[in-house]
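One protein chain is absent from this view; the other protein chains keep their places.
Up next is subunit A:
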Amino acid sequence: MLNADFFRRWMTVTAVSVDREAERLTELDSPIGDADHGSNLQRGFTAVTAALEKEAPDTPGAVLALAGRQLISTVGGASGPLYGTLLRRTGKALGDAPEVTGEQLTDALRTGVDAVMALGGAAPGDKTMIDALVPAVDALAESFAAAKSAAEEGAVATTPLQARKGRASYLGERSIGHQDPGATSSALLIAALVEAAGE
């Protein structure tokens, strides 16, 4: 069973990996974006960590809802509403149970990813965060480690794609050959599940 502590760890581990990988995310965002993905997510997850310490939400759903609200209020750009919606809707789907099963997390995360697709209008193959998140949710039933691998593979697989959503789409064919920064940060979020579980 996964309790609020697990979800808090998930968020703090994500914050640490975003910090560690910020420069790389910004670097990936330079040729096909506007060179700020790392610093924007850093600002957001710093705010998430601070809010979780201050408000100490005590259910899995409340942890993710609070994290999502913080991202919406601090990140800006497209990433703020998209990541914020992912966590808020996942949290909402978990309800107010003090503990949830891995299966419930998988279902809730699928609801969250669907909400992101509805909001941003992206489908798999558009070279966005969806390309890491959808395979990750599919693999989550198996294990956190499988989800991590699936997300990382999904992120790498965006390289040959032509972007059809977001700022990279303006480049047309010139977006081909670059790994998508949003899919890369989504893989960090999923990878943090493994560490949060102590696996």
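As a working rule, a residue touches a chain if its C-beta (ideal position, glycine included) is under 8 Å from a C-beta of that chain, and two chains touch if they have at least 3 such contacts; residues count from 1.
Throughout what follows, contacts and distances are computed from a predicted model.
For the omitted chain of this complex, the UniProt record lists the protein as "phosphoenolpyruvate--glycerone phosphotransferase", which is one of "phosphoenolpyruvate--glycerone phosphotransferase", "ABC transporter, ATP-binding protein", "Iron complex transport system permease protein" or "Formate dehydrogenase major subunit". Only one residue from A:G77, A:G102 or A:P124 touches the chain missing from this view: A:G77. Contact with the undisplayed chain is limited, among A:L119, A:A145 or A:I176, to A:L119.
Taking the complete complex into account, residues 26, 30-36, 38-40, 43, 72-82, 119-120, 162, 164-167, 169-172, 174 of subunit A touch the chain not shown.
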